[in-house]
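Removed from the display is one protein chain of the complex; every other protein chain stays in position.
And then chain A:
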Amino acid sequence: MKITLNGEARDLAGPSVSDALIQIGLGTAKVATALNGSFLPAAARATTTLNEGDALEVVAPMQGG
């Protein structure tokens, strides 16, 4: 299905957010997620199904001040 992943159009099979993370190579990575602007806890990724047009943000630790 077509979703927006970190601002870019992607076609991912899903169906869950956990599946999508595996499909983009971040299955075991230290990341946090937000779906359509709302925080999606790690524990909810496996039971959260992606829908066409969803916006998924996947963030990681980064340098900051």
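Annotations for the structure displayed:
One rule holds in what follows: a contact is a pair of C-beta atoms (placed from the backbone, for glycine too) under 8 Å apart; a residue touches a chain by one contact, two chains touch by 3 or more; residues count from 1.
Going forward, contacts and distances are computed from a predicted model.
Per UniProt, the protein behind the absent chain is "Thiazole synthase"; the candidates were "Sulfurtransferase", "Thiazole synthase", "Dihydroorotase" or "Spermidine/putrescine ABC transporter permease PotB". Annotation for chain A: contacts to the undisplayed chain at residues 6-7, 26, 29-34, 37-39, 41-42, 57-65.
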